[in-house]
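Note that one protein chain is taken out, while the other chains of the complex remain in position.
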Amino acid sequence: MTEDLSQKVTAWRRDFHKHPELGFREFRTASKAAQVLEELGFTLHLGAKAMDPTVILDYPASLIAAAHDAAISNGGDPKLLPMMEGGLTAVIAELDTGRPGPTVAFRFDMDALPIQEECHGPHRPAAEGFASVTDGLMHACGHDGHAAIGLGLASQLAAHQDELKGRIRLIIQPAEEGAPGGAASIVARGWGDDIDYFIGCHLGLGVPTGKVVARAHLLATTKYRVTLRGRGAHVTYAPHDGRNALLAAATATLAMHSIPPHSHGWFSLNVGVLRAGDEQGVTPSHATMEVGVWSDTVEVHEYVKGRITDILEGVCASAGVELEIRHIGESPTSPQHEELGAIALEAASLVPGVVELEDEVQCRAADDAEVLLYRVTERGGKGIYLLIGSELVDGHHTPTFDFDESSLEMGTELLTNIALLISRRPWTE
Amino acid sequence: MTEDLSQKVTAWRRDFHKHPELGFREFRTASKAAQVLEELGFTLHLGAKAMDPTVILDYPASLIAAAHDAAISNGGDPKLLPMMEGGLTAVIAELDTGRPGPTVAFRFDMDALPIQEECHGPHRPAAEGFASVTDGLMHACGHDGHAAIGLGLASQLAAHQDELKGRIRLIIQPAEEGAPGGAASIVARGWGDDIDYFIGCHLGLGVPTGKVVARAHLLATTKYRVTLRGRGAHVTYAPHDGRNALLAAATATLAMHSIPPHSHGWFSLNVGVLRAGDEQGVTPSHATMEVGVWSDTVEVHEYVKGRITDILEGVCASAGVELEIRHIGESPTSPQHEELGAIALEAASLVPGVVELEDEVQCRAADDAEVLLYRVTERGGKGIYLLIGSELVDGHHTPTFDFDESSLEMGTELLTNIALLISRRPWTE
Amino acid sequence: MTEDLSQKVTAWRRDFHKHPELGFREFRTASKAAQVLEELGFTLHLGAKAMDPTVILDYPASLIAAAHDAAISNGGDPKLLPMMEGGLTAVIAELDTGRPGPTVAFRFDMDALPIQEECHGPHRPAAEGFASVTDGLMHACGHDGHAAIGLGLASQLAAHQDELKGRIRLIIQPAEEGAPGGAASIVARGWGDDIDYFIGCHLGLGVPTGKVVARAHLLATTKYRVTLRGRGAHVTYAPHDGRNALLAAATATLAMHSIPPHSHGWFSLNVGVLRAGDEQGVTPSHATMEVGVWSDTVEVHEYVKGRITDILEGVCASAGVELEIRHIGESPTSPQHEELGAIALEAASLVPGVVELEDEVQCRAADDAEVLLYRVTERGGKGIYLLIGSELVDGHHTPTFDFDESSLEMGTELLTNIALLISRRPWTE
Partner (left out) sequence: MTEDLSQKVTAWRRDFHKHPELGFREFRTASKAAQVLEELGFTLHLGAKAMDPTVILDYPASLIAAAHDAAISNGGDPKLLPMMEGGLTAVIAELDTGRPGPTVAFRFDMDALPIQEECHGPHRPAAEGFASVTDGLMHACGHDGHAAIGLGLASQLAAHQDELKGRIRLIIQPAEEGAPGGAASIVARGWGDDIDYFIGCHLGLGVPTGKVVARAHLLATTKYRVTLRGRGAHVTYAPHDGRNALLAAATATLAMHSIPPHSHGWFSLNVGVLRAGDEQGVTPSHATMEVGVWSDTVEVHEYVKGRITDILEGVCASAGVELEIRHIGESPTSPQHEELGAIALEAASLVPGVVELEDEVQCRAADDAEVLLYRVTERGGKGIYLLIGSELVDGHHTPTFDFDESSLEMGTELLTNIALLISRRPWTE
């Protein structure tokens, strides 16, 4: 990897970091990335070709339109942006070698978080002038780095095109942090159906610079939006007429947080949001809860989901309150392929600076990449979720998050090597 | 009323006080009272003639048998006791004048409480030697006085027999404090069906000596025994297999105590007892709750009962726990008759020492007498529930409860006057 | 009362109804009313003379400014409006007869509610063209009628000026519905200190047209804003690090709703609003509750307030969560004066159409007027809170609320008569 490319990757990361965008609103980031990929000779699939818009839920059109406008005035590509209107920000970019061979897909994400970045003190993005220029938004998870590595990988693959066979697909997905995330809408368009090798990846997550984990098993996760509808009543004229949605939500919250542990695994459940009632003088007639559950096995996950449903139904019946449960996100856990893991470890061993390899770890995290990984596996493909070590200054999702940029080059090389190693293997459909 | 009778009434009260007996175990008290009534010329109806044994629930045969034995060795009437075996301690005593006239019934109770009487200090029963001789039991509500007034009334009526017409029925009921109480089993034998005038009464309840309330409206009450059956599971091997009856009971308890107030009245709900689980290492598979509710109107009472059912059913469903709800007691509120109230006030105005009259009050109490009152009213009879004022040393149901014994004579005179006034009224069936 | 005035009162009511304004934003209503009162010869006290601005809490300046602007373009008086800037919308209007005599104060309110008025079907305001023109706001409690009666009363008093003595004070207060309400800021300027007779009133509240209640005892009320601050934590990386403010709020809500009844009175407690947490993946670090309590006696009120504090402090300690409790409103209950009640009943008996009088009722409602009534009583004045009967189409605070407009004339006459009767009484300071 050339010094020049290495600098480019860092520059891309810093540019993305400076201009964070929330999920399904990554207009500037996506159009910038698409521009680079197009210049490198990749074929682009954008907008409704990349994503099924009907799968995206609940994103207010006005906010999306505002973000779209902002992207235009903020350096987004005016030619590509129109295709992305309505939040269709996924970028699918393909390099077809023309030679028979497998389809190898790499997945990256690019969305930021609703976190106000630290702008004082030793926080490097602030000190070196690439901190977020958008109030209240920040790349605090490393997706800026992921997108940059994706462009670095594309550059490398374009340069090594004649050493490759089959087809390379880069998937830069929107809304990894979202519920629902963007991967489902990409799967709905069939982009996960014909993949032979699938590689998802993440920087950091507790893995130090110089270490690579080939297969990081993720937590299954399910996210619910729960709506309770009771009956308001004046609390002094007719308190007995009320059906108290707030009280039912409180009872259900306690009951859900009391689901006993499962002896076959670990889970964490969180009623992360509760909004109920309008005023002091009226029995709260409505309540909304946002509930998430994360589990390390499918058995445990199904157990918790079953208990959640029982609790909500029973408690709402007990309170005379109507219940609506909406799944707003689901990411499974799927097995990862040992053979592809071995290729990744071999690839990693060739990267300068990589000093430690680990085949498998159990991660206390979920990633929307699982939706693609699951689909690939279901269709007979081989998938892994890699961890690219990177020393962190502070934890993911904090205002002072930052990572060791030397991992950008290592990540780019690692993924390039994987593509090259796969291409060197014999191929029969 | 003779000085002699007045002393007798006090002596009866002190004898009963010294030998307290719990509900359906009032063998000594009942046989002593029956003896007196028989000697006065009343016709006795005892045992299964007085009560329907099938209506009595849940009283352990062994405890009842032990109490029966104790009564024998404790001065109970050996001729009458055999009839009362199995807890059939009600005493129905009738005086038939032979002259056409109404059936006038007076109801008294005689059971004590599981309270350890204070045996030191200024507590008069202790100081004057008539404190309970039975460990852990005490007349702490005044039923000893009620039974004594009943015998005083019987003495007076026997003496004034030729001023009476129709039929006088004294009902000395067991288990006023019980759930279920003893009145239901008496009603089940038809003793409430043909009453023209019904008078229940209570000493004290906040009314001072010298005051009489003609119609004390009582709270409706319903008592439940609730059983939850879940599934035990070893809490480290398989906590997920448990269905936690204790946790469901805790949730239901909180939800029941959170039933909103009713704007048309007042109620009090109490989960008075909760017993759940066997050991620390196993998910509690069972729970029992004793729940009582008291309300000042039928509308409010039905509202609370409906909410209790909804809550228990919903919460048990939410927890995968089976539910059994048993009614173990129910006493309604019924309207009291204005005309009979007026007679009572007139009767009271003739009693020396009575200085204050009140027609109606709302009482924060329930009495099993309501079961008879309700039945009488339903059959077209007229009923009231009187309060006979009596200064109290300490609250009802406390270890230092005692009342002003001068109210015994006033009560006896008051009830005698009521019977006489009714007999003086013209009568046509 | 002239036909002409009667029509004016109805017209005022309909004008106010059509232009509803929220509390502390009644710029148009207040300036219109002030205009009329000035024309009638009343001396006005407006803005910071009428109210202490430091007593008003929490009203966002931008919303108030917007309402001020809207009032200008909506017919508000351009001369008076500037004085009211910042939400100082109270109108104090005095008529000084110059003759020695008592200070007689009448209190009216004028604020609307955040309710969307029904605009179809038989709803009369819609059918007759005076429904709210402001989306989301509505006079759904009758304060439009109160303000109109106030102007009718002022007109009558101006016309009968020579039959009066002493000083008449009309207090048209902002934000009766608010927490805190507007009365406190008026009391803070001393307007409640020198009142000899104080009359508050309300239309409807279950009293039919033609009936007047002289003394409607109100509920005491206290309103709290409770803020809980815990600690967010990633729910899969470090759930044990979180301090869950949502869960603490749920526990506290259940505990507060479980406060046992008080045997000396009735109360209703409501956690009317709960907002907690930001996202599914993070332990909720903050929660806000809006809690109200209404009681029919001071003893009961103090009991509930004490229990609320204990519960919040204990539960927050149990959860490791910081607690802030802010009183955002308090209205006491105060005794009402029997003599003034008798004057009101006499006054009512002189009003054509009034067919039923009642001296006292206990109301299941609170009114910010109590703040003034309490102050008046405290300073030795005499006060009452009248109910002016008015048949309602639908309940207070509903989108189809409307009242019988014939009660406007009756209300005006009633209050006029009260003022006249007071003036006819001999007066010595």
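We just call them A, B and C in the order they show up, numbering each chain from 1.
Note that a contact is a pair of C-beta atoms (placed from the backbone, for glycine too) under 8 Å apart; a residue touches a chain by one contact, two chains touch by 3 or more.
All values reported here derive from a predicted model rather than from experimental measurement.
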Which residue among B:Q35, B:N74, B:S268 or B:T309 touches the omitted chain? B:S268
From the list B:A67, B:A105, B:A276 or B:L408, which touches the chain that is not on show? B:A276
Across B:D194, B:E290, B:E358 or B:D394, the one contacting the chain not displayed is B:E290
From B:A71, B:C201, B:A214 or B:A366, residue that would touch the chain that is not displayed: B:A366
Can you work out which residue in B:T89, B:T251 or B:T333 touches the chain that's missing from view? B:T251
Chain not shown, touching residues in chain B: 179, 219, 223, 234-237, 239, 246-247, 249-251, 253-254, 257, 268, 270-284, 287, 290-292, 294, 364-366, 395-397
What residue numbers in chain A mark contact with the hidden partner chain? 254-255, 257-258, 260-261, 263, 266-268, 364
Sites on chain C contacted by the missing partner chain, in the whole complex: 235-240, 242, 244, 247, 251-252, 254-255, 258, 260-264, 283, 300, 303, 310-320
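Definition applied: only the chains that are shown with their structure count from here on.
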Centroid comparison with chain A (C-alpha atoms), farthest chain: B
Chains joined by the largest number of C-beta pairs are A-C
Would you mind pulling out the distance in Å between where the CA atoms of chain B average out and where those of chain C do? 48
Separation of chain A from chain B, taking each centre as the mean of its C-alpha atoms, in whole Å: 69
In chain B, the residues touching two or more other chains are 254-255, 258, 260-261, 263
